[in-house]
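Only one protein chain is missing; all other protein chains are in place.
Our next item is chain A:
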Amino acid sequence: MSSPTCSKTIAYEQFLKKIDQYWQAHCRQMIMIRSIFLFLDRTYVLQNSSIMSIWDMGLDLFRAHIVGHHIVQTRTVDGLLQLIERDRNGEAVDRQLLKSLLRMLSDLQIYQDAFERKFLEATDRLYAAEGQRLMEQRDVPEYLLHVEKRLSEESERFLHYLDQSTKKPVINLVEKQLLEQHVSHILQKGLDQLLHENRIADLTRLYTLFSRVRDGLKEQCAAFATYIKNTGKVIVLNIDTDPEKDKDMVQLLLDFKAKIDNILAVCFTSNEKFINAMKESFEHFINVRQNKPAELIAKYVDSKLRAGNKEATEEELERLLDRIMVLFRFIHGKDVFEAFYKKDLAKRLLVGKSASVDAEKSMLSKLKQECGGGFTQKLEGMFKDMELSKDFMLAFKQHMQNIDAPGGIELTVNILTMGYWPPYPPMEVHLPAEMVKLQDIFQKFYLFKHSGRKLQWQPTLGHCVLKAVFSGGNKELQVSLFQTLCLLLFSEGEEFTFDEIKDHTGIEINELRRTLQSLACGKARVLQKLPKGKDVNDGDKFLFNDEFKHKLFRIKINQIQMKETQEENTSTTERVFHDRQYQVDAAIVRIMKTRKTLSHNLLISELYNQLKFPVKPGDLKKRIESLIDRDYMERDKDNPNQYLYVA
């Protein structure tokens, strides 16, 4: 080889071109020589395995004298690496030249030893530095986009000039240096934001890229679970205990669940591990706050099943109920839900406020499916009571035709079985004579048909339809029994004081205040209050409002529900806790009855298996002590950690 080719002054690209020219020329000449000596090559050489073919000998000579030369080889390989680096930097380079020279190295069988090792080292260095630099400089979505671009460029490079055998190690290096090294940093820096902003395309990219590296999805799944827990906790905990915020809790939870479900399906390929992590996270955060989520879910269902909720078609309602059931499934204190659900169901059934019987039945069967028949027995009992009452009223109507009864009022009675329904505090009021008479007729008839029973009237739950005559026209008023008692007074006189109304009706004073407020200070003011004002005070006077006007004929006047709900809620929750104590006692007795003797720890773990609500070990211990005091069981005299059943 002549010296100018080896001179360092000539640019490496020039050098590469020269080498390529020599190589091309060498190949051309070798083909020529082979053609000339074709016969020799095909006969003599073939028969002597120790002699190289003409072509192989040509390659061997080129390798030994040219590319095998230390300086030539170093310059060639370094030149190739520099050219590839420029290609990676986005410069237009002579890819044909690269292809030809790399092909030459392969043909000379020095591709791996002379080139590949150095090339992989350069690749590793490049992407290690790039990963460090870009993780600092770019935000996560940009960074991921870049990684995706790099991976596709590198793959493409193998179509143009690199040898296929190098593809796997190169892609592995890119994945390692751009992704694997930065998995936790990427998640920590960007996952929450992507989830929060619902960046579907970026999340899909993240998932696809992370699925390529070891532990990528495992870490992503863990970070995903943490995000759900933290976000959910904020919704559920309501740190300012702002009741307004609690109102939105269930809707927010449903929206959050829908969003996460969509991300799981669209971005995370419905990966089962992610779905399970989601479920665990929901179950975790929804139970961080006790009772309230269960209560609010029950109330949310009520708001959707109540008449007047026209926002949904039946199918939409059905789908919504299914989504609510998913939240319900996560709740530990299902008995709290039941208590509130029952209270609202009672209102819907008794005030005729249910939007659709089908939807009610559908919800009931969902609950039954989820929690078993024991859970819904009493709720079903309530529906049964309503039907039995309807049948009984048919018999009663027949009976009324045969006796001389006061006319005018059509009485319908819902007869409730104690024990199915929420407990109602007894309350006595003074009914007008004709109502008392009607009530007595019904009671006699009922007790005649059902001996051994007594009836307790529940005035708080009664309601009436009144015909009222105003100067502006007749109206039909749908009112509660308490409102009725107040209004009926005004057919006997013009004006009554608060105290007079209280004495006549016998309604409890706070209840009466609310009742009069609804009639004189609400939207439909059928009474006038003197002096005017929002609140009802002891000295106030009330007059019939003859001037009352309303565009509708049939008017419903809602009873005002005040802070009552707060008290009601507390007592419902207390009742649930009381009930739980009873259930713990029953479970302990049941277990001890079958096992006869049992250690403390085994008893506790059996209890946790059987009880369907959250309970602290300390509380269980208290119940055990109480049962020992009541002689249901005793401590083993020799071993205080062992209990014996007392028959």
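Heads up, the rule we're going with is that contacts are C-beta pairs under 8 Å (C-beta built on N, C-alpha and C of every residue); 3 or more make two chains touch, one makes a residue touch a chain; residues count from 1.
We adopt the following convention: contacts and distances are computed from a predicted model.
UniProt lists the omitted chain of the complex under the protein name "Anaphase-promoting complex subunit 11" (options: "ADP-ribosylation factor-related protein 1", "GTP-binding protein", "Anaphase-promoting complex subunit 11" or "E2 ubiquitin-conjugating enzyme"). Among the residues A:158, A:256, A:457 or A:577, only A:457 touches the chain that is left out of the figure. Contact with the chain that does not appear here is found for just one residue of A:90, A:308 or A:374, A:374.
Here one chain is not drawn; of A:73, A:484 or A:517, the residue touching it is A:484.
Of A:53, A:362 or A:439, it is A:439 that touches the chain left out of the display.
Residues 350, 352, 374, 377-378, 381, 388, 408-421, 424, 432, 435, 438-439, 442-443, 446, 450, 452-458, 461-468, 476, 481, 484, 488, 491 are the ones on chain A that touch the missing chain.
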